[in-house]
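The complex is shown incomplete by one protein chain, all other protein chains being positioned as in the whole.
As written, the chains take the letters A, B, C and D, and residue 1 is the first residue of each chain.
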Amino acid sequence: MASYTLDVYMPVVILMAIGVLLVLVSVFLAQIIRPFKPSALKEQAYECGEDPVGTAWANFNVRFYVVSLIFIVFDVEGALMFPVASIFRRFVEIGEGGVLLGSLLIFIAVLVFGIVYCWSKGDLDWVRSFQLSQEQINELKGVEDKA
Amino acid sequence: MDYTISTVAPIVLLPFFAFAINAFIVKKFTKVAVFLSCAAILGSFFFASRIFFDFLNVFATDYYIHKTFTWFDLSYGEFPFKLDMGIYIDNMTATMLFMVTGVASLIHIFSTYYMKEDARYGRFFVYVSLFTSAMLALVLSENLISVFIFWELMGFCSYSLIGFYYEKEGAGNASMKAFMTTRVGDVFFLFGILAIWSVVGSVSFVDIYAALANGAFDGQYALGISLATVAGLGIFMGTIGKSAQFPLQVWLPDAMFGPTPCSALIHAATMVAAGVYLSLRCYPLMEAGGLTYFIACIGGITAFGAATIALVQTDIKAVLAYSTISQLGYMVLGVGVGSYNAAFMHLITHAVFKACLFLSAGSVIHSLHDHHTHAHVQEMPRMGGLRKKMPFTFLAMLFCTLAIAGIPFFSGFVSKDRILGDALVAATHDAKYWIPSVLGFAGAFLTAFYMFRMMFLTFFGEPRDKDLYEHTHKEKLSWNRNVPLLILSVFTLGVFFSGSLTGQGLIKVADKKYEWFQTLIEKPHIENFTNRSKQAFGFTTEKSTETFEASHYDANHGLSEEEAHHVHHIHHIGALVSIVIAFSGVFIAAMMYFWRSWNPGFWVSTFSRWYRALQNKYYMDDLYIKGIIQKGLIPFNNLLAFIDMGLYDRYAIDGWEKVNRALFTVAKWVDNLIVDTAMVDGTGASVRFFNVILRTLQSGKIQFYFIMIFLVLAGYIWTLNI
Amino acid sequence: MSPTLYDYVNQFEAHQKAVAMLNEFFGTDVTGYVTFLVFLVGALIVVGVMATIGGLGTYAERKISADIQMRQGPNRVGPFGILQFLADGVKMILKEDIYPAQADRLLFNLAPMLAIVGVLATLAVVPFSSGLTLANLNVGVFFLVGISSLVGVAVFLGGYSANSKWSMLGGMRGASQIISYEVPITITTLTIVLLSGGLSFGAFVETQGGLPHQWYIFHNPFTFIGFFVFFIGMLAETNRAPFDLPEAESELVSGYHTEYTGMRFGLFALAEYIEIFVLCGVAVAAFLGGYKVPFDLGSGVIFVEKLGLPAIIGKNIGQVLQLGSFVTKTLALYYVVIWVRWTYPRIRVDQVMTICWKYLTPLALFNLVGVTVWMYLTHNQSIWELFSHLFAAAGSGGGH
Amino acid sequence: MFQDILFICSAILVIAGTLGVVFSKNLMRACTLLLGTLFGVAGLYAVLGADFLAASQLVIYAGGVIILMLFAVMLTGGSADKANKFGIEKIMGMGSVKTYVIAGLTVLVFSLTIMKLLASFLKGYQKLDELPAFTSTVDKIGTMLVTDHVLAFEISSILLLGALVGAAVIARPRRG
Partner (left out) sequence: MQDHVEDNGANMISLPSYLFLSFIMFIAGLVVMVARKNIIAILLGVELILNSAALNFAAYTRFINQNLEGNIMSLFIIVIAAAEAAVGLAIVIRFFQLKESVHIDDATQLQA
């Protein structure tokens, strides 16, 4: 197998440095030529012309978290599957593909089970919290009937 | 071809995974489960056929694959206690794998037709997948322990499948009966394994052969009986239980309570074959134990006795069940008279045609739907004339009946005739073998008779239950009903198994490669096993160092010219006799049930005692229940109960109570004064004291716990001497 | 394919001689510095070209949309208005930089930087040609997936730090959309990894061929579906219409960069356009044969043998052809991206999630299983190879 | 030469990020600085020749965990009051002098312990004369994942499934 030197990371580092410098230079160089007249009105957060009420850093819907949760599981499983996937071709060529196929399929099956679970429980529905379950509907109906 | 995990393991693992997955999804996704099962068994058929054709390609008698891995090794010093697991594939295994997977695939496909409307459609496939997987694992096993494990697993599956319609009256009892009866044989089987282990120190077939060749069994006696005899007898008892030989045959007829495809799978093609397969594998051991005559007699009695019972059955599946027992008797007879090759060939041919017979019977039963009771009809007296309603089933069944009856050009003739021929040869050598061989010929006659009786009653003549007949739909060709039957019935032709249609050159079509069966399957040459090598079973494709030369068909089978001539001569006689017998059986059946010239009622009234005996299966069930269980086991049980309750309970336990009471008074004093006052109360006080300290520790503040953990860890590390 | 740009340059005798001369001149080993210089020049060229392409992207966007909507589009600055992007850039620089009063200043400054760094770092592994790949990392595509997720963090932080409700909504939406669509993209990439047997873009491209039937998109039915999964995921990943929820101007004013002005806004826009180009490039490298030129023209051997050119020139002509092949395909895909934007209406936020989790991800998983089984059953053959074997077998009377 | 630079950059990122996480008063900034640390660690992996590990550090941490943390901070950052309903001030959440003192003492004890461990280890540490060249670790890791470590590989999928199901059950939006 071909060996490599750490020089392969040099472009990455250079490009990242260029990125940082680009931002710094363009922001600070521009500071010289652009106008700078701050005022309280300018610094107000945009809220369609109204005065902003409270802070934006308020509670957010937990659906965002559930989505990122499913994402991270897929991400990690993907990360584990990448090296296995990269040797699959070679294993097929030497006739041992079956074992890899089996272990990959089991792995994927577990993954699929997770997504099926989330699907069936409604975690993938964006508007879930606005929908009532049948039980809750019955409950409400019962309240109405009593009333 | 390489024999590695990815080429061999799928044969067993595909059905097993299908089982494991289906067990969870079967309730919700029945169709998926069924598809998975079928796909798995077809996949395993694919892998099995790769192995089979590889063996055909090499075409060498001695070709084998033996790979093992160590399961556990508890050896200590000079006491070896090591168990290997692995695979042993020779020509017999390869053929067996091909047959089992092939027949099982067709049965799976047929079941999608037969079980379709069943309430537990999916669950059937769960059991069948596990069952098939266990059977395949058994076939691949390289040692007796793993054979035993899968043997028991199959026992469990057959238990579940026989009791499949557990709401049906008798199904539960039948499954229990099958389970318990085979268990009797299994106990002896385990004894046999232990006997082998005590001599050989290993249970691998290869090691057993090598030990036999080295004479390890010589001079090994227990209670004056040779250990080879003990071992062989034990293993043969396992066969008796599993393959339903006399006297443990009683479970198999009851096993027809299960669904018909499962009867085809369990009680024709695979499970009962496992018993015979095992005794073939252990043939050298039985030969060394001097058990051949015993085995031959058991086989002959079973073959004849079961055939006689089949004469009077009216249930179409019961006829087939008894014919199975009878045919298994032939295989065992073949083992007994040293007809190794023919016994195995009969195993294969029988598996094919009996599976087909059961499936055809299933096809018939499934079509006959009694709209009064909403049940399927199995009784032959209510059938008749069905040939016109279901011509394709009729054709398939006719082929198989011809095969089982031993009509020339069909596979049953080839294999059964050779067993009978070998029995005759044995009889000419040793007069005592006349008994089993005559029983065998008589059984062959009866087989032809009752099978054609079944055919005539079912398919010919006038319909006896007009109402039922009218309501039966005309058979439509469908892929999952007729294709399996068609394929199986094609394979009842003798040419697939033997180039010379009698197997012994009566009518010779070809030789060499066409005689693959005779050439490849031979008794294990135990002297070759002393230096055989095994390989590790894993991912590596390490090649065997041995090379195998293709074998050639030897018409003399290694005998001298003179002996061979003698054998051929006798075989010719045997073949002619069995042809005559078969045709006369068919003729009598036709006279009685087709042309109706002879009245069967006459025979029934003449031999009414015998008729009743046959209807009651020679009173063997009654004997077991009334005689052995009620007269023997229950009194024995009562005796034990008396010993337990009257003697042990009354004197030992009650007496001990008196002693205890005396001790108690002493103990009470001690307890009150010392334990209670000093220790218990003292403990309470000390707990209260420490409580104050510990309560502050358990504050519920997590970070405090962190700190504690880290400090304790630090303290631990400081105590380490590094 | 050489692992880095430097290895490619180092093949040439002239370069080796030059390095040797410099060594002699300075009296020490200057290889390290030369390497650095080569990479620096290469990186600057790539970034410069990318910035231009990004700028031209805005121009092309407006021009093409105008075309589609039968308008004129920018036509004042320069011929056909082509210098419009420069004017825009000048405007960006001259605009006043405003910090919202409530903002978290550090993160507010950091967000565009993260976006631009994340995008520029991905350029290191984009295979422009077999020589002009800055670094052919062993973990190329995996690295790309990892480093480009910085953009998601940047979008989130950009939305968060301004402390404006519109920004916050846009940032949350943007981040969850980006991470969600990373799943089908990653899984689809996994199918290509399976086929090519390596994670590097070199392996991706080198196992394909120049002609369309050798591309992975036409390798088997699953990759064909996979390409479209990838393409849709790519649109969402870059917040392009019809997935431009995070910056939906009619709902969220301008999404996560509502409060950004001047150059910082420009940097966000630049990052977005470069990311589109990079992802188009990835799609081309993974599915459309990358820089491969038909009939092996890319290696340049044929010029040397047939036309008698010197080896070095033949090789470089090959490189130019490869570059042309790659850029043409990428720009074509870029055009499709713009075309899609002006053709399809924006979808709702619940539909975004539904499409990702209920359609694309199961489809991608199905593709993954499909490709795995396909490879196992056909021994890595493409559908065309299978057909050709079939015909060959039929032609030879059913032999092997 | 270059590897030294890469190492130094990574180390600086790691140390700066770590100190930021320790002393930052703002949770969002602490998360962002943790991102710096994680990038630094990825760089360190790269210098160690563990290219796959570096990339998976980027993919899993930078792409996944950090986003998850940011979301979690966002989801719990709300409620404008200075103190929660138990009367504990929110600003205390990032630590006070008292807690830092306790932490300092704990760390002092534990760092001494670790130094003892390291000292005994480094005493017997034989520096290798030459280290092998860098080769791609992807194939080797892939092969090991399906041979020696196949159980861990499959079980990790079960672990992740458990994490997914458990976390989804816990965090699922509820009415009321």
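Note that a contact is a pair of C-beta atoms (placed from the backbone, for glycine too) under 8 Å apart; a residue touches a chain by one contact, two chains touch by 3 or more.
What you are looking at is a predicted structure, and each value in this text was computed from that prediction instead of being measured.
Chemist: With touch defined as in the header, list the contact partners of the absent chain among those displayed.
Modeler: A, B, D
Chemist: In the complete assembly, which of A:20, A:62 or A:105 touches the absent chain?
Modeler: The one listed residue touching the chain not shown is A:62.
Chemist: Tell me where the left-out chain touches subunit A, residue by residue.
Modeler: Touching the missing chain: residues 2-5, 62, 65, 69, 72-73, 75-76, 79-80.
Chemist: Hey, which subunit D residues sit against the chain that's not shown?
Modeler: 3-4, 7-8, 11, 14-15, 18-19, 21-22, 27, 30-31, 34, 37-38, 41, 44-45, 47-50, 52-53, 56-57, 60-61, 64-65, 68-69, 72-73, 75-76, 79, 84-86, 88, 90, 92-96, 99-100, 102-104, 106-107, 110-111, 114, 118, 122, 125, 127-134, 137, 140-141, 144-145, 149, 152, 156, 159-160, 162-164, 166-168, 170-171, 174
Chemist: Give me the subunit B residues in contact with the hidden chain, please.
Modeler: 699-703, 706-707, 710
Here is the rule we use: only the chains that are shown with their structure count from here on.
Chemist: With respect to inter-chain C-beta contacts, which pair, B-D or A-D, contains the greater number?
Modeler: Between B-D and A-D, the larger count of C-beta pairs in contact belongs to A-D.
Chemist: Between subunit A and subunit B, what is the separation of their C-alpha centroids in Å?
Modeler: So the centroids are 56 Å from each other.
Chemist: How far is the middle of subunit B from the middle of subunit C, if each middle is the mean of its Cα atoms, in Å?
Modeler: Comparing mean C-alpha positions, subunit C is 62 Å from subunit B.
Chemist: Spell out, as numbers or ranges, the residues of subunit B touching 2 or more other chains.
Modeler: Subunit B, residues with two or more chain partners: 539.
Chemist: Where in subunit C do residues touch two or more of the other chains?
Modeler: Counting only residues that touch two or more other chains, subunit C contributes 35-36, 137-138, 142-143, 160, 172, 175-176, 179, 182, 198-199.
Chemist: Pick one for the touching-chains graph, please: line, ring, star, complete, other.
Modeler: Basically it's none of the tidy shapes, so other.
Chemist: Over in the complex, which subunit A residues touch subunit C? Could you list them?
Modeler: Interface residues on subunit A, with respect to subunit C: 2, 4, 7-12, 14-16, 18-20, 22-23, 26-27, 29-31, 33-38, 40, 42-48, 52, 55-57, 60, 64, 67-68, 70-71, 74-75, 78-79, 81-83, 85-90, 92-93, 97-98, 101, 104-105, 108, 111-112, 115, 119, 124-127.
Chemist: List the residues on subunit D that touch subunit A in their complex, please.
Modeler: Answer in residue numbers: 2-3, 5-6, 9, 46-47, 52, 56, 59-60, 63-65, 67-68, 71-72, 74-80, 133-136, 138-139, 141-143, 145-146, 150, 153-154, 156-158, 160-161, 163-165, 167-168, 171-173, 175.
Chemist: Can you name the residues of subunit C that touch subunit D in the complex?
Modeler: Interface residues on the subunit C side: 32, 35-36, 104, 106-107, 110, 137-139, 142-143, 145-147, 149-150, 152-153, 156-157, 160, 172, 175-176, 179, 182, 198-199.
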